[in-house]
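What follows is part of the complex, with its chains left where they were.
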Amino acid sequence: LIRVTRRYRFPAAHVLSNPAFSDEKNQAIFGKCANPAGHGHNYGVEVSVTGEIDPQTGQVMPVELLDRLVDDLVLQPMSHRFLNDLDAFRGKVPTAEVIARVVYDLLAPEVVARGHARLARVRIVETSRNTAEYGEPT
Amino acid sequence: LIRVTRRYRFPAAHVLSNPAFSDEKNQAIFGKCANPAGHGHNYGVEVSVTGEIDPQTGQVMPVELLDRLVDDLVLQPMSHRFLNDLDAFRGKVPTAEVIARVVYDLLAPEVVARGHARLARVRIVETSRNTAEYGEPT
Amino acid sequence: LIRVTRRYRFPAAHVLSNPAFSDEKNQAIFGKCANPAGHGHNYGVEVSVTGEIDPQTGQVMPVELLDRLVDDLVLQPMSHRFLNDLDAFRGKVPTAEVIARVVYDLLAPEVVARGHARLARVRIVETSRNTAEYGEPT
């Protein structure tokens, strides 16, 4: 296994509730997180890629290339936004696990298409007490 | 100097803009933070009290007493809320420095009224890159 | 892979020594950690669960349910205690790796019994320099 992980951050707001549920049910499931005015987090995004170390550069993937992909596909669209408003989360409850999966699905084909490495894992650090990872089984 | 500091956290959303300004001016001053849908942070709140160490208990102030004050006056009203909606921030732009001052002004008289210590400082940790402190000159 | 990790903390004391060994042998193996009066740590406990994301809630497992299990089975019994005194560590040396396994074995059947997810891993953060994980091979 060789895995390189880059860490990024973006602040955003969200609300945890399912519009198909009653207010009482949302409150029961999500507690304060269901407050309709929303609340927010400084989200950490850890992106791990895997592949072979290029002996010419010592890199699994050019760092700038990965940074640009994450900036274009994740940070620019999500930073300082209300996540529930975004197309990427339409019909979804934007929990940490859902964000991890959405970010993984956005990045994985683009990383592979660059021909250097593949996306191994995305971890969302929602708070210092709550994180979620989505990715390859290993 | 003797100072005890307790650290608390609450997630919340806010938007940085002054309703008296045009959209362009808000954008120029606050950048992405002016996005009207709001964004959020995991706010850290560090509350420092100062006084004398009680030789019977080894404490400047009973820990539970301080925890209860902060919970009642800060965490319960602000956690999982949109800060701009709260009375405490009416007519204010809820930057880290403004939150620090508002929290200080809420807590200071109540700490003194308990008769053990006085409030020395409040620090708001908005992100790992931006903090603000308000308090006594020392 | 989808994995959600919740982080908890509890302070406790322990001593590292095997009553079947001589004092000299305990000293040779465990060094200062064998000091019979004990010493302590702020233990971090990271609990990871895995399963499917429920499309209705965006969650692998209800957060409060996991928090309650950990509180009942781990934090309440172990917080502010001398670990060597507890039944869970009878006949064991409470190193980080042993605590990780004991916590895993306490939680795993209860997590599965709730019907949402299964326990993937438990990590014990004993100090900033020493951690141990116990769990599924992946």
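Just so it is clear, A, B and C label the chains in written order, and each chain counts residues from 1 on its own.
The rule is short, and it goes like this: a contact is a pair of C-beta atoms (placed from the backbone, for glycine too) under 8 Å apart; a residue touches a chain by one contact, two chains touch by 3 or more.
Here the structure is a predicted model, which means the values were calculated and not measured.
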### Summary
Here 3 chains sit in place, yet the whole complex recorded in the file consists of a number of copies equal to 6
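The criterion applied here is as follows: only the chains that are shown with their structure count from here on.
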### Query
When you draw the chains as points and link the ones that touch, which shape shows up: line, ring, star, complete, or other?
line
#### Entry: Shared interface numbering between chain B and chain A [over half = same, under half = different]
same
### Task
Indicate the whole-number Å distance between the mean C-alpha point of chain B and the mean C-alpha point of chain C.
34
### Task
List the centre-to-centre spacing of chain A and chain B in whole Å, with centres computed as mean CA coordinates.
29
### Query
Which positions in chain A touch two or more other chains at once?
128
### Query
Can you name the residues of chain C that touch chain A in the complex?
1-8, 53, 55-60, 62-64, 138
### Summary
As the complex stands, chain A meets chain B at residues 9, 11-14, 32-33, 35, 37-42, 79-82, 85, 127-128
#### Entry: chain A to chain C touching residues, read off their complex
16, 18, 20-21, 29-31, 92-98, 100-101, 121, 128-138
